[in-house]
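Before we start, here is the structure in question, set down as structure tokens.
Here the complex is missing a single protein chain, while all its other protein chains stay put.
Residue numbering begins at 1 within each chain, and the chains themselves are lettered A and B in the order written.
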Amino acid sequence: MSLNIIVLVKSVPDPKTPPTLKVDGSLDLKNVKIVVNPIDKYAVEAALQLKERYGGKIIGLSLGDHDNIDIFREIIAMGVDSFIYIKDPDYQRFDTLQKSYVLSKAIKKIEKDLGRVDLVLCGVESSDTNMGVLASQIGEWLEIPSISYVDKILEIKNGSIIVKKIIEDGFITLRSRMPVVLSIADTGYEPRIPSLRDTIMARRREIPIWKTSDLGLEFREIVLKTVRFKQIESKRLGKIFRDEDVDKMIDRFFEELKRDGVSLLR
Amino acid sequence: MNSRDVYVYLDVVEGKISINSLSLITKARELAKILGGGVGAIIVGRDVKKLVKDVEEYDIDVIHIIDHPKLKDHDVISYSKAVSEILSKTRPEALLMISTALGKEIASRIAVRLRTAVATDCIDLYIDDYKDPVSGEVSEKTIHCIRYVFRGELSAVVASPRQRPFIATVRPGLYPAPQKIFGRKIEVKEWSIEVSEDDLMKTEVLEIQKIERKIDLSKAKVIVAGGRGAKAEGFKLIQELASLLKGEVGATRPAVDAGWTTPDRMIGLTGQTVKPDIYIAVGISGAPQHTIGMRDSKIIIAINKDPEAPIFKISDYGLVGDLFVILPKIIERLRQLKS
Partner (left out) sequence: MPWDFEFTKEQEDLRMVIREFAEKHIAPRIIEFEEKRMIPNEIIEGLAKLDVFGVVLPEKYGGLGLDPITAGVILEEIVRADLTFSLAVAYLVHTSWGYIASKYGSEKFNEEIITKAAKGRLWIGIATTEPQAGSDVAGIKSEARKEGSYYILNGEKAYISGIREAREQFPDGGGHLTLVYTDKTKKHRGMTFFYVPMRSPGITYRLEKEFGRKGWSFGSFAMENVKIPEEYRIGEEGRGFYIAMEGFDHARAYIALANAVGTKRALEIAAEYIKQRTAFGQPIAKFEGVQFQLAQHWAEAEAAYNLAYKALWALKKEMEGKINRFEVTKICAAAKYFAVTTAKKALDDAMRWMGAYAYTEENPVALALKAVKSYDWAEGALEIMLLIIAREVLGREFIR
């Protein structure tokens, strides 16, 4: 058996330093550092483990509007065979429907070159929009099954895949026909850190850039509009106590609670 | 049919309508009133006709139902086809669903089928006029939805001013149970669909492992929760403090994964969402996956060794230091206060 796997990777503002807002309530993206969506690395790891077990080929695919393709080199260094970046200057306006549409068209195009795509993997959600709809929407565009919140891929046999999915009150084991789209959670896999050598080699690799206009898209109106953003302000008291004399610290803590009229006991 | 109706998708869980999804009726009515429309409910599944009587006393105007013997739980494709069928014929203003793993999957697929907008994990919805920033065109009385983005660092307001219906999945536990209105006649409409054999073959359930949820943390007034830093021994102290305060024990996912407490006490993105009067975070660093489930608590107290831990940023009171030294002293102090 040999699997053709596409892993979707999103570039996002570094979650460690989320963007601030401009006065008009829009995002100030000028100084943000763009990184790979952290949870997507779990999907990459899942793909790599499948390749190690069953053989095959992994293609990374991303959609965005920036020129910083270097961030994808880490994914190449982890071991994906090739990486394709689709660039669209209107990307910031895209809603999930448009993103999943463009990506599904790109998957179709890759499928034409490869002959067959068995699996499409992505992370469960991106750290910027936190939507978590991509896998299902691509599944619907491509008219193939999809399973979200996959903890672990258990087995592939006779054109079917068995996965363990996380649900609210536990886990569910599902068998699905391939091709299938899976969104991978950050629970069942531990993304590998690439070696220094692979990191150096990745820098020398070509990353082809596709334009959305090459994908034969129909015009689609962007339906979901973002009206504004708001910084979540902490209205918290923020009284932090720190003292090497723990008794003294606890004294002050209880004094403050009393002063603020807070009673722990009821 | 009035195009400004607001619909609610009623989840069927183990043969019953989920209470969480019923609470969406309250919100749907509030929105529908402003829009001048009615409230509709959608129930889809196998052998669900009998459930109509369980909901007919609620504040709903019409129930749309698809009852098909071949519909199986977790069959995302058939369910989304079924719901889309109803929506495409009725074209309501919006569909509200509860944000569950399955709910979000169905919502996502419906949005593609109907070429419409979807927003997941909304924390509230309201109605306002929408003005297009480019054309200046105003869409009156448009449903806006608020949701966290950037892992809860920011909130975003989104709207779908032109495309109907707007599919919104809403985080559970936000709204009260709906009013019951006795003696009222609800219109029940039954729809039929073809369930394709091919779709049925696409995915099948092999096994379900349930985690027993014995406790409902969302009702606790006090929660003492432990994280990675608490360790197994720390959880003993946490339990002690929780019972002293007549509260419940909560935990982060890493603490549950480590087996220090049971999964039904997990709080956060993959656990429960809680809003107690007092939340005491012990050895919890404050990763967004956890804080999303507790950040609306009235008072947050954090105990952590690391002064740079993000939990302190959302705390009212923070104690920097070793929990194994601090907790016993707090417990002792509270015992004295009590007696």
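By our rule, a contact is a pair of C-beta atoms (placed from the backbone, for glycine too) under 8 Å apart; a residue touches a chain by one contact, two chains touch by 3 or more.
Being a predicted model, the structure only gives us computed values, none of them experimental.
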{"item": "Given A:34, A:222 or A:240, the one touching the chain that is not displayed", "value": "A:240"}
{"item": "Residue among A:45, A:74, A:168 or A:186 that touches the chain left out of view", "value": "A:74"}
{"item": "Chain A residues touching the omitted chain (full complex)", "value": "70, 73-74, 77, 193-197, 199-200, 202-203, 240, 242-244"}
{"item": "Touch residues of chain B, complete complex, unshown partner", "value": "307-308, 320"}
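Everything below uses one rule, namely that only the chains that are shown with their structure count from here on.
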{"item": "Centroid distance [mean C-alpha coordinates] between chain B and chain A, Å", "value": "21"}
{"item": "Partner chain A, residues of chain B touching it in the complex", "value": "74, 76-77, 80, 100-102, 104-109, 111-113, 115-121, 130, 132, 144, 147-163, 201-211, 213, 221-222, 244-246, 263, 270, 278, 288, 295, 299-300, 307, 312-321, 325-326, 329-330, 333-334, 337-338"}
{"item": "Residue numbers on chain A that touch chain B, as the complex places them", "value": "13, 15, 18-19, 21, 95-97, 100, 127-137, 139-141, 144-149, 162, 165-177, 220-221, 223-232, 234, 236-242, 246-247, 249-250, 253-254, 256-257, 262, 264-266"}
